[in-house]
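Note that this complex is displayed minus one protein chain, with the remaining chains in position.
Take a look at chain A:
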Amino acid sequence: MSEITSKTANETPAARSKGARPVQLGVIGTFLARQGILVAFALFMIGFTIANERFLDPDNIMGVIRSSAILGVMALGVTFVVISGNLDLSVGSMMSFATIVVLDLHDKLGPALAIPSMYAMVLCLGAFIGFLVGYLRLNSLIVTLGMLSAIHGLTLTYSGGKNMDIADKEGTWFDVFGQSAVLGIPVPILLFALLASGLGIMLAKTPFGRKVYAVGGNGTAATFSGIRRARVVFTCYLISAFCVATAGLIQASRSLGSQNTVGQGLELEVLAAVILGGASLMGGAGTIFKTVIGVLILGFIQNGLLLVGLQFYAQYVVTWIIIILAVWLDIAAKRGKLWSPIA
C-alpha cells in the first residue's frame, strides 16, 4: 500500500527518478526515504535530551503522551478524512461540543446514559457534514469552516455561556477515562493506542481502507472501479466524529469540568500533526502510524520547549521552525536530495 501512496503523493520528476532507480538507495537510504519523519523525530528527542536531562524521565514521557492523547485521537479520524481528499476543520468546535454535552448530561442522566447520548449527537453532526460533502458534493473546506463556527454557536447556546462542571466530583466513576491507569498505563494512552491500532488496521488492511486511498488518490479511477465515493467520504466523516467524541470524553473525564471553548484552535494543531505525519492534503497518501508520530512530535516539541525554559514569545516561532524542518527532512529523504526547486 505504501508504495502506491508515496507515488501518488510525489508526482514530481525527482520522485519519479527515485522510483526508477530504487536499488541505488541502499538499505539505509530506503529506510530514510520511507521513514524520514521518524529520523527527524529521533533527532529532536536527542536534541531536547541534551538540553535538559529530565526530558527522557519516564514520568515526563508518560505525561506528554497522556496530554497528546486528546489531540492524537482527533488526528486519527482526521487522517481518514484527509486521505480521502477532504478537510475537517470542525473538529475543534465539535470537541468542545462533545465535552460540554457529556458533562451536562452526566448530572442529568448519569454517566451510563450520558456517554452514548453524547456519541449519538456528535455522530449526527459528523453524518450531517458527511452528507453535505459526500452527497451534495460541497467543498469540504467551506462546509467544515462553516461548521467550525456553527457548532461553536451551538455549544454556547446549549451551555448558555456557562462553564460546565460535574457537581459531585468525588462520587462518580466518570473519571476513569481521563484519570485512572491500567497496569500503570494511563487510560487516555490506552484509548489512543487502541483506536490507533484498530483504525490503523482498518486503513491498511481492509477493503474499506483501500477505498479511502483510492477515492483520495484518483477519484475518477475509483468511480470506474465501482467504488461508491459518496459512501466512503460519508464514512470517513463518521469515523472523524467518532474520534472527536472519544477525545471529548477523555477531556471531560480528565478535568470533570470544562470551559465551552476547550477545543478552540485544536483543528489547526490536529491538521499540523496529520500533515507532519506525511499525509497529503491532496488526498491519497498518509498512514495512521505516521500520524501518531506527527502527534508525538508536536507534543514533545511543546514539552521540550517548556523544559528548556524558552521565553514563550519565542516558542511559537521555534515550533514553526521545527515543523518546517521536520517536513523538509521527510520530503528530502523521500526525494533523495535536499535541494529541489520547482522545475
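In the analysis below, a contact is a pair of C-beta atoms (placed from the backbone, for glycine too) under 8 Å apart; a residue touches a chain by one contact, two chains touch by 3 or more; residues count from 1.
The criterion applied here is as follows: contacts and distances are computed from a predicted model.
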Query = With one chain of the assembly withheld, which option in "Serine/threonine protein phosphatase", "Sugar transporter", "Xylose transport system permease protein XylH" or "Stage III sporulation protein AD" matches that chain's UniProt protein name?
reply = "Sugar transporter"
Task = Write down which of A:138, A:156, A:230 or A:275 is the residue touching the left-out chain.
result = A:156
Key: Contacting the left-out chain in the complete assembly, out of A:35, A:90, A:240 or A:258   = A:258
Task = For chain A, enumerate the residues touching the unshown chain of the complex.
result = 52, 54, 57, 59-60, 63, 67, 70, 156-157, 160-163, 165, 169, 179, 251, 254-255, 257-262, 302-303, 306-307, 309, 312-313
